[in-house]
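Of the protein chains in this complex, one is absent; all others appear in place.
When the chains are written out, they are named A, B and C in that same order, and each has its own residue count from 1.
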Amino acid sequence: MTSNAFIAFQKNEETRCIVEAIVDDNPGAIVVEQPAMVKVDVPERLVIKRATVEEKMGRDFDLQELQIHLITISGHLDETDEEFTLSWQS
Amino acid sequence: MSVTSLGAYEFEPRDALARYNGKQLLYINWERHRMFSRPFVIAVAPDMPFRTVVEDHISSYSYHPDYEHIDWSKVIWQNSEEVFTPDFDKSLADNGIGHKDLIRFTTPGLDGLNGTGY
Amino acid sequence: MQLDLRTIAIKPLRQTYGHIARRLGADKPASRYIEATMDLQPVENFHYRPTWEPQYDIFDPRHTKIVMKDWYALKDPRQFFYGGWTLARARMQDAVEADFSLVEEMSLAAAYPDEGKKLVRDVILPLRHVAWGSNINNSYVGAYGYGIAISQAATYASMDQLGIAQYITRIAMAFDDLEALPVAKAAWLEEPAWQELRRYVEDLMVEKDWFEVLVAQNYVLEGLLYPLIYDRLNGKLNALHGPVISMLTRFQGEWQVENAKWLDAVLKAAAADNRDNVATLAGWIKTWRDRAVTALKPIAEKAFGEDATAALDEVVQQLERRAAKAGVAL
Partner (left out) sequence: MDMKVAKKLGLKERYALMTRDLAWDTTYQPMDKVFPQVSYEGIKIHDWNKWEDPFRLTMDAYWKYQAEKERKLYAILDAFNQNNGHLTVTDGRYINVLKLFLGSTSPLELMAARGFTNMGRQMVGAGPRVACLMQAVDEYRHFQTQIHSISNYNKFYNGLDEFAHQQSRMWYLSDGKSFFDDAITAGPFEFMVAIGFAFEYVLTNILFVPFISGAAYNGDMAAMTVGFSAQSDEARHMTLGLECIKFILEQDPDNLPIVQRWIDKWTWRGTRKLGSVGMMMDYMLPKRIMSFKEAWEMYFEQNGAALFNDLARYGITVPKCFAQTVAEKEHVTHQSWIGFYMKPDSTNFHTWVPEPEELDWLSEKYPNTFDKYYRPTFEHWAKTQKAGKRFNNKTAPMNCQVCLNTMKYNEPDDPMKTCFRSTKYKGEKYHFCSDPCLEIFENEPEKYVQAYISSHQVLQGNCAPEGVDTTAPDFNPAEHVAAYWRLDPNATGDFDGSQDQANFAAWRDQATKN
């Protein structure tokens, strides 16, 4: 069974862009909408790329801004200036 | 096993018999009647007759429709896992019931509402 | 469900929580600080003793010699609950950030004279380790302090000190002088001039009386060190080379004033409770003042040369005046 890495955000304009960026960068991403929140599952490895988010937002974006919108995550985290990655080894 | 600690770690149990002023704790449960959620606890004197437990305390189960159908002569009594036959006129102590013992009684044929165990 | 509610006036059944109303002596609205602070720490019916200190309860007033009839008398005049604290720090941080940016945009650091830079390297950069030590010692107060009034304030102070250590680190970054950091650390660890200060901070790391740690670290050491550096040394550097260092240490400058207000209030409340507290506090302040003066003397000499004694005397008197005002005559 493959393990899903996931991330969930509060629903708002900013996270709409972030989720779009995740969907673009992660083939196989599954978006689940729930009241006031949105959850994205990706098998094994989920990556958020700063460049893609910036493109969606049309402004500079610091990946640490994710802090403001996060609800939960699953997977090992690795964060650099460019990428925020969640992954499982199975 | 035992606890690992920095320094001696040994305390008097919070529910030691000595804390009950001559009484002892007794738990009671009516099996397969879980509408009452859990057993109840009382503090009673060890010389209290077993009959008093039944008449004064087990009667708190009377809300249940099964209660009036209990045939007391058929009841199976347990002290925790061990089945025993209480002498109603003898004291708890004489019936072998000590501090923090759990009396469970089963009423054959009565299995709660619609046989649900509740 | 989308409900369209008319604005109506409903008479509340009560104004605040029961424990707050009892404390205020009346059922009236309470500030967010009061509601988030007073009488909230459990004081009774703990299940287990700590395996790390079985002789104590989980929260135990016996971790200090100070005795209080009411531990919530140790209130914070800044009224810092988490939200108040974070917002205050974020406002300071905005100003600091603007200053750091300005220093960078105007290339002020590059243009800063070597003489000034040397003082920054020799005196200010090693202080990031003092701040780190203070972060540790304040976390002890936050962990062992009795009542939320003191424990939250100490925990916020601990984070403030981490912030200060990081702001000092950023000075080296602003000067594009990262090599200065290991040099400053080596000085902290080995240079004789810093050793009494390091011993002071390390000794507090094994002191068990949390109130004494609070007094020795925050009231005495920082009460002397901050005015010495962020008032007097900055004043000297401003006069010689312009306000660049004041800009880069703006946080510490503002922070010390506000923090002293908190500590003065805590000292005053403890002293007001009983005479034994006054004697205990006075004893601590005297002991640690003397040690702090010894420890800071070589640092003051680096900073002020022959004016060191005068500078140190001034800040000692300033501290003693604060103590006297709080009801602790030395």
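Rule of thumb we're sticking to: a contact is a pair of C-beta atoms (placed from the backbone, for glycine too) under 8 Å apart; a residue touches a chain by one contact, two chains touch by 3 or more.
In this text, all values refer to a predicted model and were calculated from it rather than measured experimentally.
Peer 1: Going by the stated contact criterion, tell me the shown chains that border the hidden chain.
Peer 2: Hidden chain contacts in the full assembly come out as A, B, C.
Peer 1: For chain A, which residues touch the unseen chain?
Peer 2: Spelled out for chain A, the touching residues are 1, 3-6, 8, 10, 34-37, 62, 64-65, 67-77, 79-81, 88-90.
Peer 1: Which parts of chain C face the unshown chain closely enough to count as touching?
Peer 2: Looking at chain C, the ones touching the missing chain are residues 1, 3-8, 10, 12-19, 32, 35-36, 39-52, 58-59, 81-83, 86-87, 89-91, 93, 96-97, 100-101, 104, 128-129, 131-132, 135-136, 139-140, 142-144, 148, 151-152, 155-156, 158-159, 162-163, 165-167, 169-170, 173-174, 176, 178, 181, 185, 188-189, 198-199, 202-203, 205-206.
Peer 1: Which positions on chain B touch the chain that was left off?
Peer 2: 1-6, 9-11, 13-17, 19-21, 23, 25, 27, 29, 31-32, 34-43, 60, 63, 65, 80, 98-102, 104, 111-114, 116-118
Here is the rule we go by: only the chains that are shown with their structure count from here on.
Peer 1: For chain A and chain C, what's the span in angstrom between their mean Cα positions?
Peer 2: 38
Peer 1: For chain B, which residues are in contact with chain C within the complex?
Peer 2: Listed in rising order, the residues are 3-9, 11.
Peer 1: Help me check something: in the complex, which residues belonging to chain C touch chain B?
Peer 2: Its residues touching chain B are 49, 51-55.
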